[in-house]
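Every protein chain except one is present and positioned as in the full complex.
Letters are used for the chains, namely A and B, taken in the order the chains are written, and counting of residues starts over at 1 for each.
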Amino acid sequence: MSKQFTPNNPLPQEAKVPEAMAEFSPAVEAEIDRHLAKYPPERLRSAMLPLMFIVQRERGWLDKPGVAYIADRLRVRITDVWETATFYSMFYMAPVGKYHLQVCRTLSCKIMGAGRVTEQCAKRLGIKPGETTPDGKFTLSEVECLGSCGTAPMMQVGLDYHENLTPEKIDEILDACERDEYVFSVKVQ
Amino acid sequence: MADLIKVTINGNAYEVEKGARLIDVCRAQGHAVPSFCYYADLALQASCRMCLVRIEKMPKLQTSCTITCTDGMIVTTESEEIEKAQRAMVEFLLANHPLDCPVCDRGGECELQEMVFDWGGLEERFREKKNYAPEKFLSPIVANDPQRCILCKRCTRVCDEWMGEDAIEAGGRGAHTVIGTYDGWLNCSQCGNCIEVCPTGTLLDATYRHQARPWELAQTITTCTFCSDGCQLSLGARAGEVMRSVARDRYVDGINGEFLCIKGRFAHPFINHEERIKTPLIRYRKGGRLIPATWDEALRFTAEKIRAVGEAHGADAFGVVGSPRLTNEANYALLKFAREVIGTENFTTTDAFSLAPFFANLGAPLATHRDIRYAKTIILIGGEPEELQPLTGKQIRQAVRNGGARLVIFNHVPIRLREQAAQFVHINPGTEDAVVLALAGAADDELAAGKLGAEARALADVRRLIDETEGDCVLMFGGELSAAAMSALAQLPQTLGARAGRRFLLHPLPLYNNSVGVHDIGLQNGRLSPAQLLAQAGQSLRALYIAGSFLPEQLSGQEAALAQLDLVIVQELFETATTALADVVFPAASFAETDGTFTNNAGQVQRIRQSIPPVHQARADWMITAALASALDADFGFQMSASAVFREIAERVPAYEGLRYPLLKDESRPVQAKHALAANSDTAGVLNELRQRVQTLNATGERATETPHVGHELFKPGTLTSKTPQFPLLYAGNPKPPTVLISPLYQLTVDEHLRPAAVAGD
Partner (left out) sequence: MFIGAIGCEPLQLRRVQLERSHTLDVYRQNGGYVALRKVLDGMSPDDVIAEVKKSALRGRGGAGFPTGMKWSFVPKDSPKPKYVVCNADESEPGTFKDRYLMERDPHMLIEGMLIAAYALGARTNYIYTRGEYRYLINIMDVALAEARAAGLLGEKILGTDFACDIYTHTGAGAYICGEETALLNSLEGLRGHPRMKPPFPAVSGLYAAPTVVNNVETLTAVPDIINMGGDAWRQLGTEKSGGTKLWSVSGHVKRPGVYELPMGYDNMERFIMEDCQGITGGRQLKAVIPGGSSVYIMPAADIIGKAVKMDYEGLVAGGSMVGSGGFIVMDDTVDIFESTKNLIEFYKHESCGWCTPCREGTDWLVKVFKRIADGDGRPEDAQLLLDICDNIEGKSFCPLGDAAAWPIQSAIKKFPEDFKRHLLPLANRAAEEKVALSTV
């Protein structure tokens, strides 16, 4: 099976499809500028993580146009964005559900019943940890210690902390999400 | 002399230079210390944890790659504790590493395999399931088997530090760390250095993979046939076929270390290509076809024709054209043929860039590539070494990154090396000559700055940088300079004057593997340039003897004139636009099939060695010339021996005096030709001439604002490089195929029009 590749112009740069680059509103651009201003001008790369969070907030995950935008703003190569993003567990290189349930599984939570929290969520949503519901609404993950050990068990929905979880509390949260009435209280800003 | 300190290793006391790296000292003194991630002159990694040693008064075992020797240090490299630790590291590395060496392409030359073999007796305690990832392609040239990766990151470091490309990186975290790129496709110059330095079978040469086992190959040390840097490489051949080209330090140890560029490493398939000219060919009547003939018949036919032209029109009806791609021996034989057999000064070469004015005024020694690596100031005027002389490009990068050198670039294009430059002066195209004038002194700043379109202040900054240099200052230039500018540049060391602590070195950047050699031999310095020669074709000039082919830009428009000649003799590897006009074509041997020498841009005379017997009926170029001379009753006396040709060169070319093949045997100790420094140059006169030239300069167009794409020169498919099927794909933009699990060669084809030679020679 041979696919004919016929560039109009044989020069490499012109043969390439230009990378689509994400565009953002002036308000978001201003927000990004504010972050860039925190670091010495010759150290733009320092703004990598803050920028990724903003791009992820705006686009849901670090898609190709988003990554291209970050590379362009920070004057780094796309592969530099990739190597950094994939190191950190909070960046998504693929889409995730609108409500990302992240149940802490580390020791303090585990002995205080994290397993039951995961089980309840999994049962109700019909997915296993690491999966997303077919409608793309929920993703369920088991994550490592979130510093909520004294108020275990806990889970994060997006960036919101929900602590001292009980079966009732979990149902309440999931109900709200299902009805799209859940309001995120913590945002990247 | 650096300070010496005392270090004790395994009970033996040694005096070593202060600041020496412990692992280097141990190895130099014969105490084997294993390592994977340590690689000389790359950023330290200290991640493989193989080089652990015990140092007295230090709590834990220490990585010897990160330790700088201090006075009185007491080191143990062999003990039960150390061996347990090192065995443990190998055990860890093997845990997730497939143990199917027989099907791994690196089997037989894998550092991990060798480490295990050296020790023996490793028990496999890891009985769990290994992490799995499928084999895939990162580009048409780089195959990748992620499971075999031990994350030494030599590849990412050479990509970054040698190539300045940062194309390949580590992604992911922990046990899920992988070497790769954002979208799994590698868009880079495809130098393959990542493959070369890979200790395991993780990154593999897709042009060679699964075609041979290393132990089947006869490895031959030779010199690259592409650019003027003259990298040393090792051709691996089996049964008369060159299978691969490598620079692994187990096979070769040249000026380039393990570095090669895409051409040196991957452009060898032309050697055994089916389109090679197989036998001598004769065109018995103009306009007819080339018909295969025997050597005897072709030589007899040619000799007869030469005699006829000579009798009818005299010796000066002949022209001889050599090539900067051929060996010194081949070009010398041509020169000898022209002078002694024909009796004419009508000789030249196809190199458009004559270094004659440069060498005539040479004011400082040529910089070797090692000199460039340790230079403190590098001035680059014109040129684009990262594409045209990649080793020089790499040395510049390392000088800046690892040696703190200051790089100044004058160019009308913002070339990629600009990333390393302390100062980039963006100049008007065609005004490179004015740079030389400005470097010579402040008097002409206004004139120079005006022509260059640069600020006078920038020029003063550069002069100050040169002035303040402590150590080596290398002046490099590309082919843009005029003869006057080249002369003045060669004299700059005199113009600027000597000062203790600073040494000037010069580094020309011609295009071809033997550009400097053809100059030295003298073939370049005949009566007529190639253009003049072609212009007289069919008039006073009646016959041409061409080794190699004209460049397309030289030949274009001259075909009709050439067709009028009574006799055109060509010796070539492949049929080209020049052979299309030939009356006789002799099949020449490639660099892999002959012995000889090339002289690189550092003036180093380096050997090429026969890796395989000549394919089909090909013969070495100098042998063809000698046979032709013999057919004309002139005996060159070379006795079928390249070394005899070279001895005669050494006797007649002053810069090569005393050189012999045995002296050039060791590629790790290259020998520089003794190019004479010009005495008592008339610097004022030369500068004056340059000044007058600069006054008449006009910018020849707009400055380029975009940095050229990686590979825009390297990927150009030429007569030779287009024979590697990957080159046309790369030239077409290296499109990512539908799946990376299968070679793109089986998935994509490119337009036929991209295949024919665009650049003769390469």
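Convention: a contact is a pair of C-beta atoms (placed from the backbone, for glycine too) under 8 Å apart; a residue touches a chain by one contact, two chains touch by 3 or more.
In this text, all values refer to a predicted model and were calculated from it rather than measured experimentally.
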item: Of B:8, B:29, B:76 or B:177, the residue in touch with the unshown chain; value: B:177
item: Where the missing chain touches chain A, by residue; value: 38, 40, 43, 45-50, 52-53, 74, 83-84, 87-91, 105-108, 110-112, 144-152, 156, 159-161, 185-189
item: Those residues of chain B which, in the complete complex, touch the missing chain; value: 44, 46-50, 52, 60-61, 66, 84-85, 88-89, 91-93, 95-96, 125-126, 128-129, 131, 150-151, 170, 172-177
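The definition used in the following text is that only the chains that are shown with their structure count from here on.
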item: Approximate Å spacing (C-alpha centroids) for the pair chain A, chain B; value: 46
item: Residue ranges of chain B touching chain A (in the complex, touch as defined); value: 166-173, 181-183, 706, 709, 711-712, 715, 729-735, 737-738, 746-751, 753-754
item: Contact set on chain A toward chain B in their complex; value: 1-7, 10-16, 64, 67, 77-83, 86-89
